[in-house]
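With one protein chain withheld, the remaining protein chains of the complex are depicted in position.
In this document, chain identifiers A, B, C and D correspond to the written order of the chains, with residue numbering beginning at 1 in each.
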Amino acid sequence: MDIATIIGILLGFIVITTAIVVGGGWQIFIHIPSMGITIGGMLCATLIHFSLPQFLGIFSIVKKTIITKVLSQSELIQKMVNYAAINRRDGALALEREIPKLDDVFFIKGMQMLVDGQDPEAIRDLMSLEIENLRDRHANGKKILEFMGAAAPAFGMIGTLIGLIQMLRSLDSPESIGGGMAVALITTFYGALTANLIFIPLAGKLGLYSKAETTAMEMIVEGVCAIAQGDNPTAIREKMQAFISQSRREEVKANI
Amino acid sequence: MDIATIIGILLGFIVITTAIVVGGGWQIFIHIPSMGITIGGMLCATLIHFSLPQFLGIFSIVKKTIITKVLSQSELIQKMVNYAAINRRDGALALEREIPKLDDVFFIKGMQMLVDGQDPEAIRDLMSLEIENLRDRHANGKKILEFMGAAAPAFGMIGTLIGLIQMLRSLDSPESIGGGMAVALITTFYGALTANLIFIPLAGKLGLYSKAETTAMEMIVEGVCAIAQGDNPTAIREKMQAFISQSRREEVKANI
Amino acid sequence: MDIATIIGILLGFIVITTAIVVGGGWQIFIHIPSMGITIGGMLCATLIHFSLPQFLGIFSIVKKTIITKVLSQSELIQKMVNYAAINRRDGALALEREIPKLDDVFFIKGMQMLVDGQDPEAIRDLMSLEIENLRDRHANGKKILEFMGAAAPAFGMIGTLIGLIQMLRSLDSPESIGGGMAVALITTFYGALTANLIFIPLAGKLGLYSKAETTAMEMIVEGVCAIAQGDNPTAIREKMQAFISQSRREEVKANI
Amino acid sequence: MDIATIIGILLGFIVITTAIVVGGGWQIFIHIPSMGITIGGMLCATLIHFSLPQFLGIFSIVKKTIITKVLSQSELIQKMVNYAAINRRDGALALEREIPKLDDVFFIKGMQMLVDGQDPEAIRDLMSLEIENLRDRHANGKKILEFMGAAAPAFGMIGTLIGLIQMLRSLDSPESIGGGMAVALITTFYGALTANLIFIPLAGKLGLYSKAETTAMEMIVEGVCAIAQGDNPTAIREKMQAFISQSRREEVKANI
Partner (left out) sequence: MDIATIIGILLGFIVITTAIVVGGGWQIFIHIPSMGITIGGMLCATLIHFSLPQFLGIFSIVKKTIITKVLSQSELIQKMVNYAAINRRDGALALEREIPKLDDVFFIKGMQMLVDGQDPEAIRDLMSLEIENLRDRHANGKKILEFMGAAAPAFGMIGTLIGLIQMLRSLDSPESIGGGMAVALITTFYGALTANLIFIPLAGKLGLYSKAETTAMEMIVEGVCAIAQGDNPTAIREKMQAFISQSRREEVKANI
């Protein structure tokens, strides 16, 4: 999930930087006050629109999107089939030894409830609620990034207006027009670049990632509840393969 | 709810003002006739679109959004659990002593009906209707702010057109172009700034605030009705915790 | 309903006119050929989009929106409660004396059917159909005004393009640029002004007015049918107060 | 239906042409290469988006929209009432003499099935399917016109970009700027004019016409099926008047 995002951002900045350096005069493109207006104004508008906790949460959501590795679906099915076989042969308590091998917090929680002998319905209720909460957090993160993608070009234009008015006011020497105009356009450039290379595509990626992660979580819920009901490995495989496309289904066997 | 809004607006104006003062010639950015066209035109269009009471109501709605403190959800659950315990131990009349300690009008009204021994269904009907009315008022306020956010840049552009036409008409001396153009652009600047720093983010905040406040009110209705039915404190806690996310749920005990 | 619309339009034109007169050269803003292109082109596009009767109907709908006074809801409830009392005391025929005191055509029609002793269901069917037709006419009027609000700036831009091309063609004397450009921009100004000060807000107002008028009509239907069923004044008051917000409900008593 | 469309397009072109001729230099507005880029590019994009049969069908749909006269609803009701009376008096076969007097293909087909003594349900199924197909064809035509209305200004802008780049490349003599710029803007003018005066309003008209024609067809289906069931003229009049607004209903009697 993360490699495309990182490559895209890096490559995008390399493309733009090369174009700037080759064209000459890259110094003019680094202008701290222009950054202040565009990024500062955009952050202030975001702060007014959203609440403080939502605003601060966006960074951790984006970081998680890039870093977290969503569990592979076939791996997940293989694990569930194995656990079902262990459960049938040695009972639910024997699954306790498998928990330390997992590193997904949600999966561990589900397995723990399974080992504790909780009711399948209780497991499903509790875990579904957690999926719903995650989906809400992700949807919120997407809305914040989309708002940022709309606010950045707006404040870029506001910065350019300020620069234009200041330049036009003192239009004594025609040779100073160019320089003033160049500086005025920098904020529009910052706004357009951050919106189109970062905020808008990242909001899209967050939507895709949210779907991938919640699907994996729903598969875990389905699998854990089936094991809790005592389903046999084959039935569990069938049930979980309903989540994946025909062409990627394969004959999975318990391998313990 | 309010602190982010205030910080955002203040910080936003500081960022913009700094950019203006540093760039020089801040006097040109304070131009009363330009304010008249942009803000005046926008207010007139809003007056045509909406009715007079709706138009006047927007200020009180925004003020309330910034000032009102939405009841904390965990505090609310704690209170309800306490009231349920009092109700079970000493009867509904004993709750009368608790009412003066509350400062939320809606909560007081619900408690009063409870003390008066009204039917749970009657309480729910009356209070739900009030929530519905508040939601309508908020949705309306959001629509007005969104319309203002669209009208302000439009009248900014109309002002710039007027300024441009006036400047171009008397294009005798090339050195007067700059000044005229600078003044003409001020209205576009006002329109873009008020829309993007105030109206559009404030409309978004109103939407979030409306959701938070009506959720708190629905929790009060749920709690008061449960007490009226004579539910025990534990059942009430379970019922009310359905409103909040898994991670923020905690073991609340009656504490009276 | 109407006073805000009239104040808004008048004030809006005063604001814009003042800005024009103060800036100097108001003569240039009155340019008949530019009005011809912007308003004429917009009207032609509207004629192509809609049918002739719909196009001609828009003026009467707007006039009615501004002039018609929607019946006050509390007055309406008071009247219905009185009529119910008269109906119970003296029979439906005694209501005939009340009809000449009404001036709302729809209300008169409903009362007449009531006096004629028609079936409640027949009254409801006939009157609901009329409400549906009115709602359709209003929705159509709103669509026409919204289309005008989109077409006016488009034809303003087309006019400016024509003016620009004509000016650029004969770019011999630099001093004539300003005048030609000023005239070219007048159509854009007309398009932006009529759209943002008249068509778009008026379309919004028509939507609000439509909702207010059809709600009043639905209250009349509800009340007349309840009287036809012989409901008592108190039951009628309860039924009709469901239409209005909690805070505006009051103890209405028959007053005959 | 058609007269408003033709008046609108003619009047629109007269308004624009007058503005061009009065302003002087109309020759510059007729520029075949610019037409080639704007209209040619737009047609190519439309060809890529839609399939060849859909693309070719749009012309016949538009022609039909302008030429076809939708049956008047009151005339239709009168005819159906007459046919019902004939059917009751002389039997379905007597209706055969009425068919040659009709000129609507759909109406003739329905009457023929009636005379052939087909089952009401079979008639309804077959004719409803034909209405559905027509509605689909119309919706498709509307989508094509809307796409053209979006593509024409886009290719107008592309043409202007080409012209600007070519003019700027050889910016030796300042006096040649004006002419080159004027020619470059012609494509934007063509794109804006064709989109706003032809494609967008025509797409709207197609939507209205589609609704009017399919309503008339539904009335024919309802009437023919009712006659096939042997309903009496009064019942048929009642059934068909449900399609038209209260105010336009009138006492229709069989007139044979």
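Please note the rule applied: contacts are C-beta pairs under 8 Å (C-beta built on N, C-alpha and C of every residue); 3 or more make two chains touch, one makes a residue touch a chain.
Note that this is a predicted model, so its numbers are computed, not measured.
**Student:** Could you tell me which of D:L11, D:I158 or D:I244 touches the chain that is not displayed?
**Tutor:** Missing-chain contact among the listed residues: D:I158.
**Student:** Please identify which residue in D:G36, D:G91, D:G117 or D:G230 touches the non-displayed chain.
**Tutor:** D:G36
**Student:** Would you mind spotting which of D:F13, D:F147 or D:F243 touches the chain that isn't drawn?
**Tutor:** Here the residue in touch with the unshown chain is D:F147.
**Student:** Looking at the full complex, which residue from D:I7, D:L126 or D:I244 touches the chain that isn't shown here?
**Tutor:** D:L126
**Student:** Residues on chain D that touch the omitted chain in the whole complex?
**Tutor:** 33, 36-37, 40-41, 44-52, 54-55, 126, 129-130, 133, 147, 151, 154-155, 157-159, 161-172
**Student:** Even though one chain is hidden, which residues of chain A still touch it in the full complex?
**Tutor:** 1, 3-5, 7-9, 11-12, 15-16, 18-20, 22-25, 28-29, 175, 177-179, 181-182, 185-186, 188-189, 192-193, 195-198, 200-202, 204-205, 208, 245-247
One rule holds for everything that comes next: only the chains that are shown with their structure count from here on.
**Student:** For chain A and chain B, which third chains touch each of them?
**Tutor:** Correct list: empty, since no chain touches both.
**Student:** Looking at CA centres, what chain is most distant from chain B?
**Tutor:** Chain D.
**Student:** Would you kindly state whether over half or under half of the residue numbers at the chain C/chain D interface are used by both copies, giving same or different?
**Tutor:** On the two sides of the chain D and chain C interface, the residue numbers are mostly different, under half being shared.
**Student:** How many angstrom lie between the CA centroids of chain A and chain C, rounded to a whole number?
**Tutor:** So the centroids are 47 Å from each other.
**Student:** Centre to centre, by mean C-alpha position, how many angstrom separate chain C and chain D?
**Tutor:** Roughly 29 Å, centre to centre.
**Student:** Where in chain C do residues touch two or more of the other chains?
**Tutor:** none
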